[in-house]
Every structure is written in structure tokens, then in C-alpha cells.
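Written out below as C-alpha cells is the structure these notes cover.
A single protein chain has been omitted; all remaining protein chains appear in their positions.
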Amino acid sequence: MNRLVKFFDGSKNKMILSALFFLVLLLIPIVLRISGYENESYVEGVLILCMMWAAMTLSWDLLMGYMGIWSLAQQVFFGIAAYTSSMMNYYLGMSPWLGFLIAPIVAAVVGGLVAIPVLRLKAAPYIIIATMCLGEIVRLVFTNLVDFTRGELGFWQMEAFDDVFGINMNGADKIPYYYLIFIIFSAITLVCSLIAKSHNGLAMKAIRDSQEAAESLGVNSTEIKIKIFIISAYMAGFCGVFYAHYMKILTPTDMFSQSMMTEFIAMDVFGGIATTRGPVFGAFFLTIIMESLQGLDKYKLLIYAAILMITTLLLPNGVMNSSRTLKLSLLGRLTKHGRTESDIDAEAGNG
Amino acid sequence: MLRIKNLNAYYGDVQVLYDVNVEVNDGEIVTILGSNGAGKTSLMKTICGIETRRKGVIEFNGENLINLPAHKLITRGITLTPEGRHLFPELTVRENLLLGAYAINKKINDTYEKVLEMFPRLKERLSQFAGTMSGGEQQMCAIGRALMSNPTFLMLDEPSLGLAPNIVEQVFDIIKKINKENGITVMVVEQNANIALQTADRAYALENGEIKMSGDAKDMLRSPDIQKLYLGL
Partner (left out) sequence: MTVFLQSLINGIISGSYYAVLGIGLTVTWGVLKMINVAHGDFYMLGAYLFYTFSRIAGLPVVPSIIMGVLGVFLVGMLLQRGIIAHALGREAFGNSPFIITLAIGIMLENIAQIIWGENNRGVPYFNETVFEFGGLTMAAQRLIVAAIAFATLIAVMILIKKTRFGWAISATAQDRFSATLMGINTNRIYMVTFGLAVALAAVAGCILAPIYGINPWMGGSVQLKSFVVCIVGGLGSVGGSIVAGILLGIVESFSTQFFGSGWQNVIAYSLVLVMFWVRPEGIFGKKH
């Protein structure tokens, strides 16, 4: 118990909140089913998306948040796993469950490969450009290899997961899928927070703040970076397999273009990087907002971009990390040496 | 000419200057002594309005500069040659010098000739990239660049930094010459207290962001405290 409390930075409140959050998620479908709520499957569908994007954002946050590696290729790991599983199913008739066994490993291998060029680059802009190009190359390769990937056509009508334990997985009832992604999401959350709390987590932050300093203290940055790339891609792979057999439609544009990546960035930055609750909050909040703006389709992305912009300008540490930032800036304004515009500009001159 | 009253400065939330009072009279050379991290460079940057947040009074010829944006300073006749010289490494010496007069809309040919006369070494290297010159030459170029705007008040931050002893002497000779012949008031921040005190008329000692001592440079040179702290005697 003490160790558990310690895991939550010694805060019992945090522990209780986290437990409550997962408990509520666990109970929602049951409550909905019992109460006979008519939009049950819609609510479940939204929450499935929330959990899937939260898991993806968490996996990316290991790279960007904890290590400061601005890799914009997370959608590649997701897409590769989705494609692998679909193609195993389509060409070889293998069960989608086997996808969970094999596809994440393929994604992890790709993650290790992506890590290689990124390792040589230190400045964030270089990594951003390199990984953007990588993503685009993958998209084009999947578009062009028509015989193998069916090109722009993509795959659809993949088989659903086979029934297990007598549970019907045909998708008419969303509950089995809900619990499937719940398990994936919980597991990824747990793994991410375990990594963050571990010895390696500390080393990761050290590398982010100063690679030279970290290395001088005996941190093997290359090894940690490769490891995290592989773990991150492996986790994204699970989401990809789930996506393939839940959504049942894959095209190279949907899977590999930058727009999905943009969502992960928005969710992570909005919620607050380098935490567990940040990406989860960001993913849930933005997904729910987007779903509820369905009527305003035209302005949806505009609102999305505005949220992203406003958070970056006003709450650069994200919503979940902001109580301290807000306090500080308020304090600064209230005390006599409040900063003025020209001060801020002058400070900018330093960088 | 320059009167600094109760100047406080902050980097973010960290205070670096505490109620600093400094006065520089017309035609003087004033030096500010201080060990590493005493706040000398912070003082210079604060006077210019760069990087730090400041409050207090910086009065120059009767005008309070505390709210003046940094880039306007040069139009009041104040220039700074910063610590580490900060030349534009990929511009030529000539372009560096001309940029010194960027804010001046008047004809600058005379000033340009005068500066080149003062630094004959620069004349030989006009089309060379500033970043490829030796430390001494770079310091000359930095001073020359500062003079291009015809300042009445010149601030120098650690002009001796990284220079060989004989070059340091040359630099301080030039500072004296600028002061005597061109009538430019000089404030020089220096770690090399010996040469600074020999050059200056008056001196201040800055420690931990506070002025600890001030007085006539010749007296300071003889003061046992100064000798112990800065002259290593």
C-alpha cells in the first residue's frame, strides 16, 4: 500500500482519482445497459475513440514529453500494425487475434528502424523534418505498391475479431470492443507510468534537459532512445491492430498522413506533456469536443486549431500542468515587478 | 551624465541587482570591478534594457531611460561593446562597422574614416569575415563598431577577456585615447582590476549585485580591501 501511494508521488488524492477514473470507465457500459439508455452505442463509440487516442498519445508522449524527441512518425507505427494485421487476415486468413501477437512486433521493428536516423539528430526541427519525410515516404510506398497494399483503395471489411469465450465480437454490440480497448488502454497507461517512475524515466528526462550532462553522469542515451522508440512503437501497434478490426477500413491517406499525428500533438500539448494524466485528459477532452461538434463539421478543425493555439500561448505546459504556471504568472502580475511586453521581447532576445 | 538610482534587476524571478547607485560624470572614465558572477554583465545589460526586467531610475542627460526600448538607446548617444564582443561573424569587417551606424541617418563617411585611422589593422581586413579574425582584432572591431554611431557615452564589458597581456594594454590605451581625444565618457566593466584602476578616474566595486565600495581609482588601487579582493596582493 505504501508503495502504491509512493507511486502516486505520495499523494493519496491522486491515487484515489486515478482509481475512480478507471472504475467509472469500467462501469459506464454496465450502467448504460442496465438503464436502457437509447444512445448507448454512440456513447460507447465515443469512449472507445477516447481510449484509443489516449493510448496513442501516451505512447507518443514517452518520446516527445519525456525525452524531447519530436518524432512525428507515431502514426506510422499505428498504421503499419493496422496494415500488418489486416494483410495477415486478408491474404493468409489468419485470425485478427493473432494480429495482436505479430503486428505490434512489426511496429516495434519499424520503431527501431526510425530511431536510427533520429539518433543522429539533436535539434528538434531536424527531427521534425526527418520524421515528417519518413511518414510521407511510408504513405507513398503504401499508395504505390498497389499489388501488395491495394493502393489508395486500401483494405476494408476486414474480419472482426473471432468470438472468444462465447462473446460475440461481430461489432453489433460495442461492449466487447469497449472492454478490449479498455484493457489495452489500461495496460499502456500502466506501462507508461511505470516507465516514467523507473530509473529509466529519470534518465529520459535528464536526456531531454541536457543530453551532454546526462551522458556525463553515465546515462547511455543511445540505448535508452532506441529502447523507448521500440516500446513506444510496440504500444502504438496494439492500438493499430484494434483500429483495423474495429474500424474495418484502412487507406494510406488515413493511416499515414500527418493529420492523425496532428491530433496526437494537440492532445498531448493540450493536456500537458511528460505526465500520464495530461495525454489522457487531452485525448478524452478533445475527442469528446470533436464528437459533440459533429453538427459544426465545417468549423470543427478550425476550433481544434484555435484550442491548440490558445493552449500553447496561454498554458504552454498544458491544462493538467497549469495550476502552478497560472499561480506563478498571477503572482508575477500582482507583485510589484510585473513583467511588461518589452521585457518579454527583450528576454526573447536571449534565445 | 549618467545617474543610476536604486536600480533593481531580475532574470525571471531571480533578482540579480539590488538598489544599485552609480554616477558617471561628463568626460570621466569609470570602472566597475567585480569578481565572476558579481553582476557586472547584468548591470550592463540592464542599463541597455536587454534580457532583464528592471526597475529604478536610469537618468541620462536628464532623461529617464527606464522605459526606453533597447534598440533606441543608440539614438541617445549610448553604445555598448558587449562581453565576448558579439561581432556579426559572417559579415565582413566593413559591414560590421557600417552596421554600427545603422541607427544614424546622417552622413557617416567622416566617422568611418576616423575609425579606420584609429584602427589601422581593421583597414587591412575590411573585406574579411569578422568571425575569422584574432581576438585582439575582434575587440578593435567591436570598439570601432561602437564608435561608428558617434556616441557620447561608451560602455565596455570585459574588453580584456581572452586577450594576451600586451593586447590588453593596447586596448586600454585606445580606451584612454577615445576618452581624451574624442571626449567620450567611458564606463568599463573589468575583471582585470589592475589595468582598469590605472586607466579609470573613479571606480565602483560590485559584489553579489550590490555596490560595495566606490571612490577615486587611485585611492581604490591603494585600498587594502581592493588589493586583497581584486589585485591578489
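Letters A and B mark the chains in the order given here, with residues in each chain numbered from 1 onward.
As a convention for this text, a contact is a pair of C-beta atoms (placed from the backbone, for glycine too) under 8 Å apart; a residue touches a chain by one contact, two chains touch by 3 or more.
Model, not experiment: these values are computed from the prediction.
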item	value
Residue touching the undisplayed chain, where the options are A:L121, A:I175, A:I226 or A:I288	A:L121
Selected residue (touches chain absent from view) among A:M94, A:M132, A:I175 or A:V191	A:M132
From B:I4, B:L43, B:A70 or B:L116, residue that would touch the chain that is not displayed	B:A70
Residue among B:I66, B:L98 or B:L231 touching the omitted chain	B:L98
Positions on subunit A where the hidden chain makes contact	68, 70, 117, 120-121, 124-126, 128-130, 132-134, 136-137, 140-141, 143-144, 208, 257-258, 262, 265, 269, 298-299, 301-302, 304-306, 308-309, 312-313, 316-317, 344-345, 347-351
For subunit B, the residues touching the chain missing from this view	48, 50-51, 69-75, 79-80, 82, 86-91, 95, 98-100, 102-104, 145, 149
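By definition in this document, only the chains that are shown with their structure count from here on.
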item	value
Inter-chain centre distance, subunit A versus subunit B - centres from mean C-alpha coordinates, in Å	52
